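Notes follow the structure.
For this depiction, one protein chain was excluded, whereas all remaining protein chains were kept in their positions.
For reference, chains read A and B in written order, and residue numbers begin at 1 within each chain.
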Amino acid sequence: MAGKRGATPATYSPSLTTAKGKKKPPIFTDDANWVRSDGRHFHQCRPAFLRIATVNSASGSAYAEFGNTKVIVSVFGPRESKKAMMYSDVGRLNCNVSYTTFATPSRGQGSDNKDFSSMLHKALEGAIILESFPKTTVDVFALVLESGGSDLPVIISCASLALADAGIMLYDLVAAVSVSCLGKNLVIDPISEEEVYQEGSFMISCMPSRNEVTQLTVTGEWSTPKISEAMDLCLDACSKLGNIMRSCLKEPLSAPEE
Amino acid sequence: MEYVNPEGLRLDGRRPLEMRQLRAEIGVVSRADGSAVFEMGNTKVIAAVYGPREVQNKSQQINDQAVVRCEYSMANFSTGDRMRKPKHDRRSTEISLVIRQTMEACILTHLMPRSQIDIFVQVLQADGGTRSACINAATLALADAGIPMRDLVTSCAAGYLNSTPLLDLNYVEDSAGGPDVTVGILPKLDKVTLLQMDAKLPMDTFETVMQLAIEGCKAVANYIRELLLENTKQLEFRRGV
Partner (left out) sequence: MVGLSVGEKHFIKGGIEQNLRTDGRKRYTYRPIYVETAVIPQANGSARVKFGATEVIASVKAELGKPSPSYPDKGKVLIHVDCSPTAEPAFEGRGGEELSSELSVALQRCLLGGKSGAGAGIDLSSLSIVEGKICWDLYIEGLVVSSDGNLLDALAAAIKASLSNTALPKVQVSSAASDEQPEVDLSDEEFLQFDTCGIPAIVTLTKVGKHYILDATSEEESQMSSAVSVSVNRQGRICGLTKRGGAGLNPSVIHDMISVAKHLSEQVINKLDSEIAAAEAREEDVP
């Protein structure tokens, strides 16, 4: 099967045409009994697997796996700022998010993630104590190994773990979660199939113990009560995620036995 | 294709020696030190001048002169088909260079050593003659910014189609493939600062076409001078003089 149809890519990807179109209508909307494809409840997040100190050459690094979304973040710094940049009495943060070419089912998807770098920057900016490293720059490089939905929240959470591992002074860890609106239901931590059918998305990244939101984006049409509901849901999930992240940092650095 | 019909009218109804309608406005971008909008028929261009100010890149600083920089960019919607890459293609780089050299020749740069003057030109609508419109707009913007110049620089283009010299070509006439002569002059000093031509022309025809373009430049200069006088009167009035 060489994929002769016009729009499909020329590479051989067996799962593309078969799995996608046919059985997807079940995701639809008002069915109160609808169960998510991985068996989770609507307000249940995916189990998180977090590991720090995965990249030896970096000042700090972290690996996060939330279901099928796998992200690795490495932090370098504080390093001397390039001479071209002007003197500044607070530190600088430089973020870069890139996707591997095999991260998505069809090779080389580039559309959404151009702005992820600036969004990551904004989410982390409020949490880092920039005054503690003037005249220097901290570089955060995030690499998405597999994109399984809800990418940006995972990237943000993983990046704040990596910053903590690098010893950069933070006001608090940043945990991020996103909620999708599918019909009348609010579904937390959507996977990529759910994201395709979503009617609205709400992503929040916050510092749980300070109860402060650093980044918030809403897409789609929302009524005010829905937004409050989504916000409460997310803040609750963020505080739980914050506790998980904290326990991951407290573990001894040597990787434990399985 | 017939660019001049037997009655002597061009495709848009003008006579061969007639320019398109000129319209200009000064001071449109309040943030800039000087700015102007210049329209020649359907070609509409905005120019903004920032300077004289401190040189950003110390390695480019000249100790006895000002550095003049220019950037030309076209908006995505300026041409009929949507453009993909409005900046940094070869044509934009070339026109930026041309405008910079033309303006640099007439600005009294030795009065402002170790400083930088930035001229930014943005094309909003392109219908032939963008180069000339940009230079005219830049002149107005520099005058609005109060930067000392030897003289105004005005520019106009002329061509030769169907054995007739034509003044101020629009896009259709320009893309006909005939010769296109762009001239920039300093009207009071009666000197030519810019002269560019595409395609080929016999020598005597070239002289006629160039003379025609120079006449066009002088007409633009009159318009610009009137506009600047009017603007100054307005400023005086607002100051209560």
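Heads up, the rule we're going with is that a contact is a pair of C-beta atoms (placed from the backbone, for glycine too) under 8 Å apart; a residue touches a chain by one contact, two chains touch by 3 or more.
Values in this document were obtained by computation on a predicted structure and should not be read as measured data.
Check B:E104, B:D118, B:D144 or B:D174 against the missing chain and you find that the one touching it is B:D118.
For the options A:D38, A:D115, A:E131 or A:E251, the residue in contact with the chain missing from this view is A:D115. When the whole complex is considered, the residue among B:R31, B:R90 or B:R239 that touches the unshown chain is B:R31.
Within the complete assembly, residues 7, 114-115, 118, 122, 125-127, 171, 181, 195-201, 206-207, 210-224, 227-228, 231, 235 of chain A touch the chain that is not shown. One chain of the complex is left out; on chain B, the residues touching it are 28-32, 35, 42, 46-48, 50, 71, 73, 75-80, 82, 86-88, 118, 120-122, 124-125.
The definition used in the following text is that only the chains that are shown with their structure count from here on.
A separation of 50 Å divides the Cα centre of chain A from that of chain B.
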